[in-house]
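Here it is, the structure, as structure tokens.
Only one protein chain is missing; all other protein chains are in place.
== chain A ==
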Amino acid sequence: MEFLNPEPPYILFKDRPEWSDVTAVPQDDGPSPPLAPIMYNDKYKDATSYFRAIYVSQEHSQRVLDLTLEIIKQNASHYTVWQYRYRTLIALNSPLTEELHLLSKLLPTHLKSYQAWNHRRLLLLQLGKKSARSELAFAEIALAKDAKNYHTWVYREWLLCNFFAPMPFVTSTTISPTEGEEPTIEDLDDEGWVDDEVWREEVAFTDRMLEDDVRNNSVWHHRFFVLFEGPRARPSPELVQSEIDYTEHKIALAPNNASAWNYLRGLLSNSKTPLSTLLPFARPYTLPQSLQPSLRVFAEAEERELLPGENAQLPCVMALEFIADALGEKGEVEEANKLFDELVERDPIRKQFWEYRKRTLAQAPTAPVA
């Protein structure tokens, strides 16, 4: 019962007996009078004054961990404090799994803190591959809170590439945990089959995420990365075809979804497939809702699944554009221009763009946008 164990009252560091041997260092606001004087609240001013003191004396101790945690709770963006905390953890040989658990509690309220995620990466580099798998689960929990959080997605890809790729991915996120030392990544040999399983599960993970929100561009991007660009990607014509089918079904669920149409275009250009291959699929989406019942009547059961739903907003601008590009690609300039005219009308905010597309098509009848 919570009232039996209340949160102890906050004690300023200057009133804590274990800090009595330290002389606080107040903030230097630069030349006086200061250009940008800062009136901190007392709690923060007190804690950071003690931080400056131990920073000068280069103390690494348990009480430094308490102090830095307190400051981070008040201001998760103070990167010097995070770095000092990491150095102290290493100097004390502290159990890093405990730090990871602590961070798991803190992170959900600081999902946009670069520093918090960077700290987590540094911990993982020390803990190694054995901890990486549960980290994927952690990232999924974090995404449940904010499904488009950029930091979480970058972290997830970093985990996959650093710990589950047979060849170290030429990654941009090579972190040196301490100066002059190379990161300690565990030997990744002989684990290929485990790695493959992780990457397969990753595709299923994007399925789950898209079932929650079919418009989440981060998920579509991640799926493309896993299947076509990442270190374990194995693109093949069969894969491209099954992904086209998958995406068509997703478009049928929500036709005005730029993320899915972009993914579809990514698939086609990546595999050098002409856009016109998908004319039969895209056409119905350029027709008004009033014509849809007759399309449904004449469609085979399988085709019917790929037709727009009864509540879809039609005609769909992205489908009009897709067809215009496909026709342009085939040199059917006149037909394409009719669609660009319709786009000017239906998407007036990008009027200049559609008119530009018409002009360039007249000059060189191939789609500049693939």
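Throughout what follows, a residue touches a chain if its C-beta (ideal position, glycine included) is under 8 Å from a C-beta of that chain, and two chains touch if they have at least 3 such contacts; residues count from 1.
Everything that follows uses one rule, which is that contacts and distances are computed from a predicted model.
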**Message:** Looking at what's absent rather than what's present, what does UniProt name the missing chain, "Geranylgeranyl transferase type-2 subunit beta", "Vacuolar protein sorting-associated protein 29", "tRNA (adenine(58)-N(1))-methyltransferase non-catalytic subunit TRM6" or "Protein DIS3 homolog"?
**Reply:** "Geranylgeranyl transferase type-2 subunit beta"
**Item:** Options A:His110, A:Lys129, A:His222 or A:Lys250, residue touching the unrepresented chain
**Value:** A:His222
**Message:** Which candidate, A:Thr88, A:Ser131 or A:Ser259, sits in contact with the chain we can't see?
**Reply:** A:Ser259
**Asked** What residue numbers in chain A mark contact with the hidden partner chain?
**Response** 27-31, 34-41, 44-45, 52, 55, 74-75, 77-80, 83, 114, 118, 121-122, 148, 150, 153-154, 157-158, 161, 169-177, 179, 215-218, 221-222, 224-225, 228-230, 257-259, 262-263, 265-266, 269-270, 348-353, 356, 368-370
